[in-house]
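Note that this complex is displayed minus one protein chain, with the remaining chains in position.
Coming up: subunit A.
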Amino acid sequence: MGKKRSDIYSVEIHGTQDPEKTDKEDEEEKYKDLKGNKKKSKKTEDLKKELDLDDHKLSKEELEEKYTTSISKGLTSARAAEILARDGPNALTPPKSTPEIIKFLKQMVGGFSILLWVGALLCWIAFGIQVAQGVASAFDNLYLGVVLALVVILTGIFAYYQEAKSTNIMASFSKMIPQQALVIRDGEKREVSAEQLVVGDMVEIKGGDRIPADIRLIFAQGCKVDNSSLTGESEPQSRSCDFTHENPLETKNIAFYSTTCLEGTATGMVINTGDQTIIGRIASLASGVGNEKTPIAIEIEHFVHIVAGVAVSIGVLFFIIAVSMKYKVLDSIIFLIGIIVANVPEGLLATVTVSLSLTAKRMAKKNCLVKNLEAVETLGSTSIICSDKTGTLTQNRMTVAHLWFDDQIYSADTSEEQTTQSFDQSSQSWAALSKVVTLCNRAEFKPGQENVPIMKRVVVGDASETALLKFAEVILGDVMGIRKRNRKLAEIPFNSTNKFQLSIHETEDPNDKRFLMVMKGAPERILERCSTIMINGEEQPLDRERAEAFQTAYMELGGLGERVLGFCHLYLPEDEFPDTYPFDTDSMNFPTSNLCFVGLLSMIDPPRSTVPDAVSKCRSAGIKVIMVTGDHPITAKAIAKSVGIISANSETVEDIAKRLNVPVEQVNKEDARAAVINGMELKDMTTEQLDEILINHSEIVFARTSPQQKLIIVEGCQRQDAVVAVTGDGVNDSPALKKADIGIAMGIAGSDAAKNAADMILLDDNFASIVTGVEEGRLIFDNLKKTIAYTLTKNIAELCPFLIYIIASVPLPIGTITILFIDLGTDIIPSVALAYEKAESDIMNRRPRHKKKDRLVNEQLAVYSYLQIGIIQSIGAFLAYFTVYAEQGWLPNTLLGLRVNWEDDYYNDIEDSYGQEWTRYQRTYLQWTGYTAFFVSITIQQVADLIIRKTRRNSIFQQGLLRNKVIWVGIVSQIAIALILSYGLGSVTALNFTPLRVQYWFVAMPYAILIWVYDEIRKLFIRQYPGSWWDKNMYY
């Protein structure tokens, strides 16, 4: 066993099962693969050594000696402080994060930053050369270089800040509930935070507590723990102080960190804390699973490559053209800078970050807490969701689902907020059954909850009894009162040998002196004890026919995956059992057979009422929902059917076999849409077989799976090129959560390790929240497309001036600084505003985007923005430019080839078209007026661009011009900034703006209108002729 335990994972997987060697090796390989490097295997070796825990074998005295502590008095505070200083706090070290400075530097060189750094560097080189040559305007280049560097640094700081902020949300979240532990120190009991626990501390645990560290139990009473976070098995396991197994993981006298104590009390000695705990070691291994790039990161990289490629190639092309046109090399370098600045959307990456964080906030409101901003979009591109059942798809509480009495099955309401039950309650049989249900029940409401809705009240008792209690309370009301009026005289609690529970009561009818004996239990056992059955309030003999009816009902309810209980009663004859009869539960001095069978109740952990809707939404959104559960296949299938994961009319291979009455092997697997795979089958499957199942069946349920198999399933899905979302709560889910494209941890039931490994946390544990998340994710993808299209458009209008300037030698239409004012000034708020755009109607009715085919920035988007709208914008802006010059005396034909003279500092009497003579500064001022006019024209046309980008397919009027108010804030801000720049800062020479004549604001208006009209026509044709040439080439 020792050797087989070489990998900690295999211990978990096969913790209680018999491991098959081959299988195991397979699995080990998988994990090595996962870890990706060999260093880890050394670490595993270390872990193996440490796992040779022998504390469970030691006696109390040996333990006291080993940890120099006292079982009765605990550690002294001083000693505890010493050990705390030595071992560190009892908390899991969060996965090693990149140092802040590295994160910061990454922001400084990521994206377009490199390009801008190159620009800044070129500026400074040009400055140096010009200073050496004594050129008067040399300092312009210095400033431009500084500005470019500032732009990079500021956007870097901004992105860094945004990222840090979203990480902080996470940090605050995990600190929300500090865990407390009851510890004995200096001979006194005191509450300390669980982080302060040290090895050797004596701690007390009671039902409901989370185990604060790995604990060797010294004393235990009825203690049961839920090890699901460790093993995935949610079956309660009893704990005592006896050494029962060599394997520390299986012995009963050790309780593990982060598992829960379900009931009973225990006292134990802390033997491991923090990362040394079993869970800690698993968690540290899980953090070794590499994180892959998120889809949106890939998309943005792709987009940066495109834009940078365009910038560099146009830059270099025009550098060559400029040099061959006999421009000075230095001038050509300055052109190059201009082209780079014009081409790079400086503000865009910041905008994307803001948009993502806005969506993250919106999602947080809808109970999806996103740890990593980019995960926002990943959720949108999800094509497979592997979901847990318990708690995620279901309500995580037993609820009465069906009743059987009077030979008939009734359904009960299983929704979250049931207030009434609507089945027929007039039958006398129901009265009898309700009495049994009420009385034969040990569960009680905790006092002081009169005002709490019944379904939300806290109950002391096990799951099924709780369900029955609440069920009775809803229908009858005041169960406790009924119980008081029917005083309990004797009781035999449920145990696994006799499988029934029994109690004897006085009746509330003062005239009826008989005692009522009520009994519930496993239906077949109850039936054995009955000789009659109640039909419509009448006792009738339980003949064969009735017994068969019972069998049918029992099978039917069992087939629904429900837990069925039988109920019976017996009025004890007054003469045999007088008032004073001494009931003795040990000798059972009362009849326990020939009872009267009353009915059956079946319970299930019902699906959350929002889930079926959410699943069908997933369906229509092309997302495959796979259920992965540790539960029984029948229950799993039943829940899957009721929530629609397996649709009503689809069959599994087994179903078809049953229907056609042929062996399973003869069924054509392609005919079965659904599949229910057992964990045991999965274990024996090859990768190819698993792939086949994942491809061939659209509705899949994996039952009886261990959390480790979840990882195999996730990998299988990823082999199909799917973007996989995985939900999980246990520590053992963390590798799967890490491996998934988006790991979703449960906020309520989830363990810290799971939350650490996940990209997203579902605050309400509700599957439906994932679907809203998907919707948001898809929306943000669409909206980012719009934002990018919006931002890219004006790049052409910024680039063309430089190209025309170089080729036609006209005075420069727009300056580099002015371009930066567009990119980082007027355009910022509008492009963020697009993130608020509502979805065009079809968002959840289309298939998830294909990772490799549906790009964020595709050819159509780039071409439409650059070569169509961008060109229109350039033309509009040039019209304004020519207008300004012409009205001042420089007709367009004069401008051609004017550049050299125009920029000559000594030439102070250049003639314009009218024979007037201009000084250099007068020309420069006119040039700035031209910049301002060009700038204003771009801004005005960007307003139109912003409006058209609201939709990609629908008409703006379908979308509603006024529905997104933020767009209007954007437009107002855009115009306000332009006004301020022109009129407010027009006198600041360094900014190159001038107060512009009012009419120049309207020169580009016809082109703004043209943009709108043209785009409406484009969208109209796209809607009219889907799939046509136009649609293929014009829809982005």
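Methods note: a residue touches a chain if its C-beta (ideal position, glycine included) is under 8 Å from a C-beta of that chain, and two chains touch if they have at least 3 such contacts; residues count from 1.
To be clear about the criterion, contacts and distances are computed from a predicted model.
Asker: Going by UniProt, what is the name of the one chain that was not included in the view, given "Transmembrane channel-like protein", "Sodium/potassium-transporting ATPase subunit beta", "dolichyl-diphosphooligosaccharide--protein glycotransferase" or "HSC20 protein"?
Answerer: The chain we cannot see is, by its UniProt record, "Sodium/potassium-transporting ATPase subunit beta".
Asker: Which is it among A:Y925, A:W968, A:Y983 or A:W1012 that touches the chain not included here?
Answerer: Only one listed residue reaches the unshown chain, and that is A:Y925.
Asker: Using the document's definition of touch, tell me which of A:A78, A:L867 or A:L1020 contacts the absent chain.
Answerer: A:L867
Asker: Among A:D54, A:D424 or A:E917, choose the residue that contacts the chain missing from this document, as touch is defined above.
Answerer: Touches the omitted chain: A:E917.
Asker: Given the contact definition stated above, which residue among A:L249, A:V615 or A:I770 touches the chain not shown here?
Answerer: Per the contact definition at the top, the residue touching the missing chain is A:V615.
Asker: Which one, A:I157, A:V662 or A:I695, makes contact with the chain that was left out?
Answerer: Residue touching the absent chain, from the options given: A:I695.
Asker: Touching the left-out chain: which of A:A648, A:L962 or A:V998?
Answerer: For the chain that is not drawn, the touching residue is A:A648.
Asker: Residues of subunit A in contact with the chain that isn't shown?
Answerer: Spelled out for subunit A, the touching residues are 401, 411-415, 418, 606-607, 609, 612-613, 615-617, 619-620, 622, 641-644, 647-650, 695, 720-721, 847, 850, 852, 867-868, 871-872, 875, 878-879, 882-883, 886-889, 891-892, 906, 908-909, 911-922, 925-926, 929, 989, 997, 1006, 1010, 1029, 1033.
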